[in-house]
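Here the complex is missing one protein chain, while the rest keep their positions.
And then chain A:
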Amino acid sequence: MKLNERSVAHYATCDSPADHAGFLRKRVERHHHHSHHHHATSYQRRWFVLKGNLLFYFEERESREPVGLVVLEGCTVELCEAAEEFAFAIRFDDAGARAYILVADGQAAMEAWVKALSRASFDYMRLVVRELEKQLEEACKSLAACRKSPQRSSSSGRKRHLSNPALLPLQEKPAVLENGYSTWGSGGGIPGGAVCPDHDGGHAKPPPLPPRRRSAAGTAVGSLAPGLSPAMPESPVSPETDCFSKLHNWYGQEIEVLRREWQERQKRGHP
């Protein structure tokens, strides 16, 4: 199977923020055909860099290209009862897939890695983003409710907040800039906006453990059918989040206006 390796390697080494990095020893699997031989286990010290759901490893810290990549989807990270101290394993749901046994330099390093890797999946990130979307929606509603505007009809309750400059999400729809990829601008001059009296939005629990991506039962009913259904019903992480699309619509119009203004300013040579 082909992979856009050049781009992937570039992503590994470019200056986008790494989520975690450090030296780890990686167990090398050697295959022995004679069952009576015990496996000779050896370890290779590598420089590991975690970016999103991708764990890259390099021969040296200064290497310009990774020697390997572990895609961290559908896996669990657990402490390992290997002969080595501070060892942990990345194991995949896929039965028969080999695990990666990694050894850290010490207790703290091991714990930091296990923590970082357990939260590295795309699904986990999506879960947290959804939680925050909900919270923002609730905060918006609270803010809108704070403002008493007798002339407006109740149905425009949501629209009201659009005029609040504090809520201008310039980057909600990342503009694709000319340099090829959207960047996180500093969103010049978004004022603080009114602070609504603190509403306790209820007891938010910490997000549950990242849901295991359920493999679609081997033969995957319809996994090759076009126009597939999205994530399975029991997964909390459904791409079509009610909340997000609502937010999206609310902000949509405002974005268009702002984008146009921004582009015009750019043309006029403003920074």
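Methods note: contacts are C-beta pairs under 8 Å (C-beta built on N, C-alpha and C of every residue); 3 or more make two chains touch, one makes a residue touch a chain; residues count from 1.
In this text, contacts and distances are computed from a predicted model.
A.B. asks: One chain isn't displayed here; going by UniProt, is it "Pleckstrin homology domain-containing family J member 1", "Protein prenyltransferase", "Elongator complex protein 6" or "Trafficking protein particle complex subunit 6A"?
C.D. replies: Answer from the record: the omitted chain is "Pleckstrin homology domain-containing family J member 1".
A.B. asks: Decide which residue listed in A:E29, A:E65, A:E85 or A:D105 touches the omitted chain of the complex.
C.D. replies: Considering the complete complex, A:E65 is the one touching the chain left out.
A.B. asks: Can you list, in ascending order, the chain A residues touching the missing chain?
C.D. replies: The missing chain touches chain A at positions 1-11, 14-17, 19, 51-54, 65-71, 73-75, 92-94, 97, 119, 122-123, 125-126, 128-129, 131-133, 135-136, 139-140, 143, 166-167, 169, 171-172, 174, 176, 179-182, 184, 186, 192-193, 195-196, 198-199, 204, 206-207, 213-216, 220, 223-232, 239.
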